[in-house]
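Removed from the display is one protein chain of the complex; every other protein chain stays in position.
Our next item is subunit A:
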Amino acid sequence: MEFQAVVMAAGGGSRMMDLTSSIPKPLLPVGNKPLIWYPLNLLERIGFEEVIVVTTKEVQKLLNLDTKMKLDIVCIPDDADMGTADSIRHIHQKIKTDVLVLSCDLITDVALHEVVDLFRAHDATLSMLMKKAHEPTEMVPGQKGKKKPVEQRDFIGVDDTGKRLLFMANEADLDEELVIKRSLLQKHPRMHIRTGLADAHLYCLKKYVVDFLAENRSLTSIRSELIPYLVRKQFSSPASLRQRQDNKEQDQKKDQKSLDIFSYVKGDSLLEFAPDKSCWNSHSADLNEAFHGGKVRCYVHIMKEGLCYRVNTLGLYIEANRQVPKLLPALVCPEEPLVHVFAQVTDRGLVGSDSIIGSSTQVGEKTSIKHSIIGSMCTIKDRVKITNCIIMNSVTIEEGCSLQSCLICHNAVIEKGADLRDCLIGSSQRLEPKSKHVNEVIVGSEQLMEI
């Protein structure tokens, strides 16, 4: 077997507590499908037959997907604060080959063979996916004005071909300057540093990295610790490490040595097998052999076109919902109509062509629905105007309401004549008739207690 796929679905969604306090992040509906459906659909389309899903018990109970793949659901305890690397360590007995790690909140239509081919062809340790991030243009309910979120920038350095990942640092870890190793510049004199790239959290890792993680307990998160470690290790030589360790005291424990990834690297690469016979070199400027003799190699595929979202903030969640109606017909096979077969819509003409309506939803007369996503088992009465909204399951909207750019969670009830703009209505909330709200977040009191 070549790869095993692992989907990380244990994360909390800490940046959108308004939504995730009532619904676990993997189950958030996007285009009327749970968020976790999208990475699983990606894996199914490219030909995976088995996937390991790491999640919490809560999600496992509610998870109900119809997929042809065999899902091996591993539960981690809710209270254990396990990072992604900890989760890999937890399941490392199951991992027998190279592994493809995905996050549950990834929605993309990338041709995954681009990422995997880099991994295969160069015999890389790590291969990942990134895309140029663009600012979310949608108004997010609850945001006072268009204030720019204070994001910590990532500095990503790639070589001339744009494929080899040379440098990765986050603004949070740097004081005032970017420090670049001399050994890196000697081997790669031209490096392009980019900011504004969004990491898709999709990684191809070699099996020996998983073995290394199993022994090395100090790494907790893949993205913030393991990946920068591997990127740094490309340009540090194992010899210098061994020398430093020899100089230390004799009573060093033996297992200190094994904390270095180089002792795990298995050199079965065809490119290094008969280097004096092959006439290819990764670089042309000096007399060194291919890859400068480095054993660890990291590659990145930067997408130019196409969709790639990580739904981890409210703005991105709304943006994803906007884009999904265009994406869904390509993903689902056989094609499902955007308006569900079992939905009862009285005035089909007033429903826009890119709106999604779920099953068993009833839509009354003279109700116009444009650019919106409506879940299943909703009841929408007559003369309602819904524009640019995201409405989850089992919501009741009484007559004469007007909703614009709103996000309405499960089981909410909007009484007659309400007028809402740019609002977020939490689960099971009930709005007064004729209420008028602009740019507000209305959630229950128990949700407000969550910090």
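Here, contacts are C-beta pairs under 8 Å (C-beta built on N, C-alpha and C of every residue); 3 or more make two chains touch, one makes a residue touch a chain; residues count from 1.
The rule is simple: contacts and distances are computed from a predicted model.
Chemist: I notice the complex is incomplete. Of the names "Translation initiation factor eIF2B subunit delta", "Glycosylphosphatidylinositol anchor attachment 1", "A-type voltage-gated potassium channel KCND1" or "Adaptor protein complex sigma subunit", which is the UniProt protein name for the chain that's not shown?
Modeler: So, among "Translation initiation factor eIF2B subunit delta", "Glycosylphosphatidylinositol anchor attachment 1", "A-type voltage-gated potassium channel KCND1" or "Adaptor protein complex sigma subunit", the name matching the hidden chain's UniProt entry is "Translation initiation factor eIF2B subunit delta".
Chemist: Among the options A:I23, A:M82 or A:V116, which residue touches the chain absent from this view?
Modeler: Candidates A:I23, A:M82 or A:V116; residue touching the omitted chain: A:V116.
Chemist: Kindly state which of the options A:I46, A:L62 or A:V438 is in contact with the chain not pictured.
Modeler: Selected residue, touching the omitted chain: A:I46.
Chemist: Can you list where subunit A touches the absent chain?
Modeler: 1-3, 46-48, 111-113, 116-117, 120-123, 270-271, 273-274, 276-281, 284, 287
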